[in-house]
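Data block below; observations after.
Of the protein chains in this complex, all but one are displayed in their positions.
What follows is chain A.
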Amino acid sequence: MGVEALALHGLSIRLGGAQILHDVTLNVPAGSFTCLLGPSGCGKTTLLRSIAGFAPPASGDIRLGARSIADLPPEKRGTAMVFQSYALWPHMTVAGNLTYPLKLRGIVRAERDARAEALLDILGLSGFGARKVGSLSGGQRQRVALGRALIIDPPILLLDEPLSNLDAAIRRNLRGELRRLQQRLGITTIMVTHDQEEALAMADTIVLMRAGRVVQVAAPQDLYARPADLDAGRFLGVDNMLAGRPDDPVAAATLGFRSMDARIHATAPQDALVRHGTVLDCAYTGGGYHLQLQSGAEVISAVSGVPVTPGSQVCVAVPTASLMAFGADQMLLPNGSPPIAETVQ
């Protein structure tokens, strides 16, 4: 069918009397890997389901390539979705699940079997064709669900938290695998996740959502270094939000930074945000120590290479390059934030 771009224009969705999505506008370039990232309940699944045709829009348009698909029934849209529960059919074998979409398209038995065989090879499931889906592990089911979606050669692939039902170890492996597969096929992919690490590791573009709205659309590095507002920052692991002071290196109502960028110093360094405080707590975290400091009315999280006795007075400093400056309206300030290159880990 060929790879196609997806565009949402002012999409609003109401379910059971509640407005779930508010005026979502989004462009997903052909062949890109886009992650919908946001806390649980923010409407990610609903957005994906509306693209697949399972949540009728109250207003707005959905375009796949040149045509509008908003009024088509699900089976006419050609979107291939992998459901969070995988939704494999337990009364069919693995091969039966994989070839059912081909059967619907009137492809003859011999070719169906050949294509299932080839796909099982790609998925690392050779010889599993005759197995019942009930006998597969979580990771194997996930692959079968993915294969079943890919076998129709869809213009767009929709993944709803495809990795969240798996063990942490398998998840890390599959992340890379999924990303490589997507790049090899060059298929336009939208993946839903609530795991920022997953989104940062996999996506070309991250769409940050909150309460049914799109908050920010950015490349992973940009999103990580420049979250659009305070809430976005908190969601992306900016765990320190301090009130700005006149003598700070960057002028802002609120200064945000991650605890790993805040270090203990004997003397206050140049070109850095500096605060003094009393150590409340010092916990070993493997590579180093995680500190909690009381600084005036604020509590600061910081790291240290050596243990620090609780109760001692210390000086904590954050390089200006690692600071995020937010205005009184809680939005990120356009200037005074670090250039992207310096925050790449």
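As a convention for this text, a contact is a pair of C-beta atoms (placed from the backbone, for glycine too) under 8 Å apart; a residue touches a chain by one contact, two chains touch by 3 or more; residues count from 1.
The rule is simple: contacts and distances are computed from a predicted model.
Hidden chain, UniProt protein name from the list "Putative DNA modification/repair radical SAM protein", "propanoyl-CoA C-acyltransferase", "succinate dehydrogenase" or "ABC transporter permease subunit": "ABC transporter permease subunit". Only one residue in the set A:Thr25, A:Ser59 or A:Ser85 touches the chain that does not appear here, and it is A:Ser85.
The residue touching the chain not shown here, chosen from A:Arg105, A:Arg245 or A:His265, is A:Arg105.
Here one chain is not drawn; of A:Glu75, A:Asp247 or A:Asp329, the residue touching it is A:Glu75.
Panel shows chain A; residues 52-54, 73-75, 77-81, 83, 85, 87-91, 100-101, 104-105, 148-149, 152 of it touch the chain omitted from the view.
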